[in-house]
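Here the complex is missing a single protein chain, while all its other protein chains stay put.
Chain IDs A and B follow the sequence of writing; residue 1 opens each chain.
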Amino acid sequence: MAEKVDLLAVFPDLEPAANAVERLRALGVHDDRMNVISGVPVTEAMLGRAPQWTNVPRIAMGGAILGFGVGVFLAYIAPFLYPYPIQVSTQGFVPGPPTAVVLFEMTMLGMLLSTFLGVFLESFFPNYRPMKYLPEISDGKIVVFFECAYAEENKITDALKKLGAESVRPAEAQPL
Amino acid sequence: MIRPEEIKMSAEETGKWGMVIDQDICTGCQACVAACAMENNITFVGEVDSGYGRSMHWIRIERFWEGEYPEVKMTPQQPMMCQQCGHANCEPVCPAFATVHSQAEQLNLQVYNRCVGTRYCANNCPYQVRAFNWRDYQRPEPLQNQFNPDVTVRRMGVMEKCTFCIQRIHKAQDTAKSEGREVRDGEFTTACAQACPANAIVFGRVDQPESLVSQLKHRRHGVKHLEELGTLPNVTYIKGG
Partner (left out) sequence: MSDKQHHAEHSHEEHLREKHLMLDPLPRGKMNEMVMEAMLAKPTWKWWLVFSILAAIVAYGLFYKWGILIMKGQGEAGVMRPDYWGIFLVNTVFWIGISHAGTFISAILRVFKAEFRRPFTRAAELMTTFGLVQAGFSVFMHMGRVWLAYWLFPYPNQRMMWPNLHSPLTWDLLAITTYLLSSTMYLFLPLIPDLAMARDRSTGWRKNFYKILALGFRGTEGEWTHLRHAMNIFAFAIIPVMFSVHTIVSWDFAAATRPGWNSTIFGPYFVIGALHSGMGAAIAVLAVIRGTMKNMSYFIRGEHFDAVGKLMLIISMGWAYFFFNDYMVQWYGGDKWTQQLLHFHEAGPMGWMWFAMLVCNIVVPWAILWNPKWRATPWLVATVGLIINVGMWFERYIIIPVSVTINRMPFTWKLYKPGIEVPMSIGTVALFILLYMIASKLIPLIPVWEVQEGQMAHEFKKFGRETVVTVSELE
């Protein structure tokens, strides 16, 4: 079994980081073994990486449908749940136009709550375990975390340094 | 398709209990106001709050002056209470269903225990006849002994209004039922009508053509207040008859 080693490379800027990703791929590090962490939303396209999959829009849609269901319940079912429905003025038990208000608000509430929840689910928040991280990231550095064969460590380190890496060193999970 | 003549805007189709008030014979003596307060356990607000506009009455006598001084003329006294609208503005706006329509009696009910005090109903009442319990008012000794046991005592923070003495309606209905008959016209009346020395207030079934209230209502030119709003009130005023 080939020994694997976790490394990180710190880049001051987007350009060298993107080059480094390309170089790592050429050196045989698979995309799945790489993780780029940055302090601004650097898109996958800028780094030349495959688009990230996110379920947030689907979760939002699901929440919207759920919220709409709650709205339907409140507007059309709830008035008849108890032994006698209540008459106000000459309006029907289910008021016409006002149901639109209820359906709208409940749909939006469901959608927005689930969008928020979706971020938590998709990003595994909250998560307070030690993780691979460098505080410099929030200062604008871009850090590429990757895993490579022990034998290739030196070769890759040299290559990344040539591309402008400020430092390449072993990565360790640490409390954030 | 609905043809225009099919749309019915009159109160004839709605309503069960109704009232006719003859403004020509009303003397403005306030006996109805006092009787109503006694019958319905209405609190005493005191002069300070009353002067500020927090008087608590389910019926009030309105009096206006016409013309400029010195040519001033007094208009007829106008007793004003809940008109028990068939299409009531107060009902749909309450978020807590505290004021609802009784399908059996065709009255506007006020459910004190449900009221949370948003005061939307009072705001939306074109007749301004709802009374709010602004405070817990003191009831000086020995007035606590005169509570009517058939009527709830209200506390601070709830809305109340004329009920057409629904406790009397129910009592009469119970008596009639136990005797196996229908309620007779004139068998009972509301506190205000009972107390009126001039018999200016007549109460009864408006859905029975032979009742006194129906006949009065049709015989002379009755007027319903703010009828143009489509509220279908059940109180008819007679003036200049």
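Keep in mind that, in the parts below, contacts are C-beta pairs under 8 Å (C-beta built on N, C-alpha and C of every residue); 3 or more make two chains touch, one makes a residue touch a chain.
No experiment lies behind these values; they were computed from the predicted model shown.
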Visible chains in contact with the missing one: A, B
Residue of B:103, B:128 or B:199 touching the missing chain in the full complex: B:128
Absent-chain interface as seen on subunit A, which is shown: 35-44, 46-47, 49, 52, 54, 56-57, 60, 74-75, 78-79, 81-83, 86, 88-89, 91, 95, 98-99, 101-102, 104-106, 108-109, 111-113, 115-116, 118-120, 122-129, 131-133, 135, 137-140, 176
For subunit B, residues in touch with the removed chain: 49, 52-55, 60, 62-64, 78, 80, 89, 91-97, 114-120, 122-124, 126-128, 130-136, 156-159, 226, 229
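Basically, only the chains that are shown with their structure count from here on.
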Distance from the mean Cα position of subunit B to that of subunit A, given in whole angstrom: 63
Subunit A residues touching subunit B - in the complex, by the definition given at the top: 86-91, 95
Residue numbers on subunit B that touch subunit A, as the complex places them: 86-89, 91-92, 94, 97, 99-101, 103
